[in-house]
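One structure is given below, encoded as structure tokens.
Here the complex is missing one protein chain, while the rest keep their positions.
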Amino acid sequence: MIANSAAHFSATRQTPAAPTLIGGVARFARREFRDAIASKWFALYTFAFTVLAVGVSYLSLSGIGSHGFAGFGRTAAGLLNLVMLVVPLMALTAGAGSVAGERERGTLLYLLAQPVSRTQVLLGKHLGLAAAIICSLCVGFGISGGVLAWRTGGVGVGAYTMLVGFTVLLALAMLSIGVLISVCSRRTAVAMGIALFTWLAFVFISDLGLMASSILFKLRVQEIFGLAIINPLQSFKMAVIVNMNASLDVLGPVGAYASRTLGGALPWMLVSSLIAWTALPLGLAVLLFSRRGSV
Amino acid sequence: MSPPRLTILISILATVVRSADGGTGNTPIPVSVVAEMIDNAEQGDAILVPAGIYEGNLIIRKPIVLDGSAGAIFDGLGEGTVIEVLAEQVTIRGCVIRATDEDVTGEPAAIRVIAADATIESNTIDDALFGIDLREAPNAVIRNNTIACKNLEPGRRGDGIRLWWSHGCTVEGNTVRGSRDMVFWYSEDLRIDRNTVTDSRYGLHFMYSHDTVIEENDLRSNSVGIYLMYSNRITLRGNRLTNNRGASGYGVGLKDCDDIIIAGNELLANRVGVYLDNSPSSVDSTGLFESNMVAFNEVGLLATPNTHGNVFTGNAFVENEEPAATHGRGRLVSNDFARDGVGNYWSDYAGFDLDGDGIGDVAYEPRSLFGAMLANEPNLRLFVHSPAQQAIEFTARALPELRPESTLIDPSPLASPPRINSAIAGGGIGGARMAVLAATLLSIAVACIAALGFERGLPAPQTGVRS
Partner (left out) sequence: MIHAKGITKRFGRVQAVSDVSFELDAGASIALWGSNGAGKTTLIRCLLGVIRFKGNASVGGVDVRRRGRHARALVGYVPQELAFHDDARLGSAIVFFARLRRISRARAAESLAEVGLIGHERKRVRDLSGGMKQRLALAVALLSDPPLIILDEPTSNLDAAGRGEVVETLQRLRRAGKTLLFASHRPDEIISLADRVLVMERGRVVQDTTPVELWPTEKPVQVIRLYLTMACEADAADVLREAGHAVHLNGRGLCVAVPRDRKAEPIAALARKQIEVRDIEVLDDVQIQESSQ
């Protein structure tokens, strides 16, 4: 009887199918996105970023009264600082929590037992978090852009758009690094700790260290530029400034050197640096995650 | 000149022209035709040049009015100077003049005047190495011309308008684009009003040119807005200098200039708002900066060390990355940042005005550690606009022994920005676009959440066995 029903089973049922590569990634991305936008960190970061961005925009314009001139340069400088502080923190911690959190809660095993590959899970998570962060940034930039439009002539629409674009790139890069940290960490607390340290390193330590070494070792401009561009935050900053000013002269001799020697290749180089910071850590994360011996 | 004569002249010319171009109107005419007209005209005659393209170089040796407003185009065919004026009291009006030589030898210009009392007005100049070049041509009026220079790399361009040893001229309402400078050499008592210069090297450039009034000019996106060198007793009023951020990148630069008055100007989003290079240079001379709006520049006021003798009053320094700085070491304390108890508005002023008299109760003394570091280590400017810079300033605030001396002292800072009305309207055009952008960004977020954020629920369970 068993044999009969088994035969009946295999004869009538088609073999269950695994999802397509893209389909699986999309599933996980959607789930990650939904979880993210429903989570406290997302609400908190979005709120904080929006309030700060609006504040920066508003304050940058205070004091000019009815002048009708939008000093986007100044607003951008303020937004630049804000973005460089908040966005890496947001993306790094979001990424750091992604896999380690699931692993700690024990949900990762259950997900991996489904007909999906580890690559799909990881890419899906990255994509979903990326979409969530982009949403968050759009809200913040959108509202502060509204303030700029309302308070000023809104000069610099193109520059503002590019600022948003570069910020998205920066967020993706930081997210990749966060995901890489997460893949390597067994516990969420450890991942978060490493992410915070990485944030400090990118935001403060590397710049201050480079400042100190440029003074101590009398580094030449090309050396300073070469070392600075390694930091994705510096690449981001230079990309925004190049886009606004068509030159890095505002960054002093080092910027002038970069503009002069690299010319039109400079923006592409900076964007490539950000893209490399997105692709390489993510690729490494995928590799490490699928090579992992345990869950 | 009597009207009948003019009419006769035109009818004769019309015949000549028609026979020359066969009536099509587009066939080039040798410019010698115009030269012939001038030869045939009396002194002081107005010659209304018929529509047509006149090719070649024209030299005017007789005081006449050359009126091209009927559609005359003078084309130099890329050789030499297109129109050269050797006689006094010549007027060139309403002409289109184009295609000078490209080679700087001989300094080819669209119009060159080497005589007094010329009037050059309402001409359109295109593809010129030099636009309008006055050499020892005093009391000229250059008015309402539009000048576009040859599209060359900046180092090979010529000047849009140049005056050389030409006193008492008026240059007003001209528009210059993509030239080297609008430059004034050894020319005194000038009026420079309501000109617009964009995408050039120096918007207005003065060399050894004294006693001039410069009002309501609009100088945008040049390397430098107005550069005064070795020129004294100049008044700048109501000019608007925006986005001049080239290699030098000054809104207004002063080099060795005495008794300058800069009042009611707007200096916005330049690399440096005002640059003082040893100005004033003579003992007992002053520079007066009054009621200017200096906003959104990388550096509001930049000076060489030991600059002294300037007075700043009633200016608004708003949201400049660095309000004031010196080149290298040195401070600005030998300048007065208040006059009769009226200082300036500084948007980074952290003091207060408890008695409500509009003057801050404590002096404004900016002390930026990062700024001080920049003065010694210019390479560190790479790190501006970064959290690391903020960290350094924060450290300096927390550890007062690290704080450098203040770069300047304003004893009576204004508690609120003064109203400064520029004659030139600006901004306002992009507001709608910015609003659209903001709305777009928000819609992206909403669309993302709407598309991805919700999962369709389960349908009601079907009864019965699934087939």
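Labels A and B are assigned to the chains in the order they are written; within every chain, residues are numbered from 1.
Following the convention adopted for this analysis, contacts are C-beta pairs under 8 Å (C-beta built on N, C-alpha and C of every residue); 3 or more make two chains touch, one makes a residue touch a chain.
As the structure is a prediction and not an experimental result, all values here were calculated from the model.
In the full complex, chain A contacts the hidden chain through residues 1-10, 13, 15-19, 23-24, 27, 31, 34-35, 38, 105-107, 109-110, 112-117, 120, 291-295. Residue positions on chain B in contact with the hidden chain: 455-462, 466, in rising order.
Quick note on the criterion: only the chains that are shown with their structure count from here on.
The part of chain B that touches chain A in the complex is made up of residues 242, 245-247, 249, 266, 268-269, 271, 293, 295-296, 298, 316, 318-321, 345, 347, 373-374, 377-388, 390-392, 416-417, 419-420, 425-435, 437-442, 444-445, 448-449, 452-455. Interface of chain A with chain B (complex): residues 29-30, 33-34, 37, 60, 62-74, 77, 80-81, 84-85, 128, 131, 134-136, 138-139, 141-146, 148-150, 152-157, 160-161, 164, 203-204, 207-208, 210-211, 214-215, 219, 221, 224-225, 228, 233-234, 237, 241, 245, 247, 249-256.
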